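Missing here is one protein chain; the remaining ones are kept as they sit in the complex.
So that you can tell them apart, the chains are marked A and B in the order they are listed, and the count of residues begins at 1 in each.
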Amino acid sequence: MRTDQTRMRVLLAALAALALTLALAACGSSSDSTTSGSTEGGSGAGTIQSNPDNGKVSLTIGSKNFPEQEILGEIYAQALTAAGYKVKSALNLGSETVALKAVKTGQISGYPEYASTALTSFFGLEPEEVPADATEAWEKANEEFEKEGLQAFEPTPFASANAVGTTKETAEKYDLETVSDLEGVSEELSLYGSPECRQRIDCLAGLEKLYGLKFKSFTPVDIGLRYTVLEKGQADLSILFTTDPQLSAESDKFVILEDDKEVFPAGNIIFVTEKKVAEEAGPDYEETILKVQEGLDLKVMQELDARVELEKETPKAAAKAYLESAGYIG
Amino acid sequence: MSLHLVSASFGGAVEFIFAPQESNVTGGKKVGGFDKTMELLIGHLEVTILALAIALLIALPLGLYLGHKGRGELFAVGIGNAGRAIPELAVIALVATLIGIGMRNVAPALALLGIAPILVNAYVGVRQVDPAAVDAARGMGMSELSIIRKVEFPLAIPTVMGGIRSAAIVILATATIAPLAGVETLGDFIINRNVYGENGLLAGALLVALLALALEGSLALLQRRLTSDGLKVKTA
Partner (left out) sequence: MASPVVFAAAGQVGGDFFKERESGTLPCQANENHLFCFDWARENIDRYGTPTQQHLEIVLLSVVIGFAIAFALALFAHRTRWAQPPLLAATGVLYTIPSIAFFFLLLPVTGFGRDTAIIVLSAYTLQIIYRNTMLGLDNVPDSVKDAARGMGLTNRQILWKVELPLATPEIIAGLRVATASTIAITTLVVLISAGGLGTQMYGSNFNFPTAILIAVGIIALMVLAFDLLFLTTQRLLTPWRKVRPR
């Protein structure tokens, strides 16, 4: 009967569509499996060796909610996996307050934080009190962390800072080279930044208090849109990061203003964890992390940022490429 | 989770709504409080009402007309089905990136989500009107437009209002994630919990839920007032 035929066809079509969806789910998930923990004794003295003792320890590595953080989280997670630990990742937690809380409540084992952010956001230092020397900054932060039962590992080579950025046209129009140049002009300009920017001394709060600037408006937007709003002409000014790949790849479009009053301290990354987690995890925990971040200088971090933010690679893939290229994993 | 902890959380949320709290981020500025809550509440209502108005302007006349003519059933129903399946997060993200952020851009995008239920319900509502009533009106010499206005629309009000209520809910719900695209609504408390804290997060959720119930309640009342007495017996 004709209706039977049509019914069969419709049923087949439905099953085909469903099968397609399931196939997508199945084939994708199998290629998503994490790399296995142990590494063979590979080339180079830098390769991370798997220690079977570490298999008893479960770690959860967290990160804050923007690409550079996710890359760092992945680097540490993959490195610790190579060292034989059982590692889960909980990247993209939120801003620094959420991440710190996650460490304190044991939700994660640790996460990478900027020393400057720790000092200004957690411990209330004014920007001028943040040491310019990376080791000093780390020691100062560690002092404060220890009071709360936490510990920070030594810093990475590279450092990143907030910066006030704008388009080349705007900079030329108002003759802006430093942040202080905004005096008298800022009332006409709109500023866009992350939601927590209003409260942070190394962001809007500092611009208002220490530079004495008033802006026409401040609009909170997701960090991911910081260049979009400049590109679309909606923002006159936007809060950017000094390690952003767009600054070198699209240097004809965007420019950052020099922080002449040193309100935006640069921070190297220090890995924050609970003391007892570090003790239980054994010496390989700290050693692996310190070892694998030795190669993270500014140029490398910018390259990794470029891969994720511009070329839209996954942080996982970018981290893996770094670890392999530097010989940490075979 | 113990009941005590749960009630403590909700107590904290209520406090947050009325009194400014210490900020999570050291900088000394307090967050929350009644003023901020009102500011975001008004923002939420603004974008919801604006989007609803735009959706009504586009979908209501179109739906009524198609229903009156009896044409485009597949189109109307198709739009209705498709509209249900639009992921809100995608709409907000695409608007923010491709078109721009802020109320001017977000409100039309939200309106898009409301067009489907209004269109479908207007169409179905008119189609279900008793043809005898329409014939009688035509026999009395009424123009087509008058027929729509004076006969079909009033009889279709329960169904049409149902569509408007659906649209209002989905627009209000999506307005909750509008802060991602630069529109300050109550969703700010929820999305930016790094600034507002756990109390703010719960306060935001509570406020959105209450606002939704209030809006739905008001529209239900409006529907009852607009529905002619003859129809009131039938509708729930």
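As a working rule, contacts are C-beta pairs under 8 Å (C-beta built on N, C-alpha and C of every residue); 3 or more make two chains touch, one makes a residue touch a chain.
Predicted model only: the values in this text are computed from it and were never measured.
**Q** Just name the one of A:A141, A:A161, A:L176 or A:L213 that touches the chain not displayed here.
**A** Of the candidates A:A141, A:A161, A:L176 or A:L213, A:A161 is in touch with the missing chain.
**Q** Among A:G165, A:P195, A:P220 or A:G295, which residue is in touch with the absent chain?
**A** Reading the full complex, the residue touching the unseen chain is A:G295.
**Q** Of A:D53, A:E262 or A:E279, which one is in contact with the hidden chain?
**A** Only one of A:D53, A:E262 or A:E279 touches the chain omitted from view, namely A:E262.
**Q** Given the contact definition stated above, which residue among B:V14, B:L41, B:I58 or B:A173 touches the chain not shown here?
**A** Spelled out, the listed residue whose C-beta touches the missing chain is B:A173.
**Q** For the chain left out of this view, which of A:L225, A:L240 or A:L257 touches it?
**A** Looking across A:L225, A:L240 or A:L257, the contact with the absent chain belongs to A:L225.
**Q** Spell out the interface residues on chain A facing the chain that's missing from view.
**A** 7, 10-11, 13-15, 17-18, 20-22, 24-32, 46, 65-67, 70, 90, 92, 132-134, 157-161, 222, 224-225, 227-228, 231-232, 242, 245, 248-253, 259-260, 262, 264-266, 268, 294-295, 297-300, 303, 306, 308-312, 314-315, 321-322, 325-327
**Q** So which bits of chain B touch the chain we can't see?
**A** With respect to the unshown chain, the touching residues of chain B are 1, 5-6, 9-10, 73-74, 77, 81, 84-90, 93-94, 96-98, 169, 172-173, 176-177, 180, 187, 190-191, 201-202, 204-206, 208-209, 212-213, 216, 236.
By definition in this document, only the chains that are shown with their structure count from here on.
**Q** Which residues of chain A touch chain B in their complex?
**A** 94-98, 120-124, 192, 195-196, 198-201, 205, 219-222, 225, 228-229, 232, 234
**Q** Which stretch or stretches of chain B touch chain A in the complex?
**A** The touching residues are 23-27, 29, 31, 96-97, 100-102, 179-182, 184, 188, 191-195.
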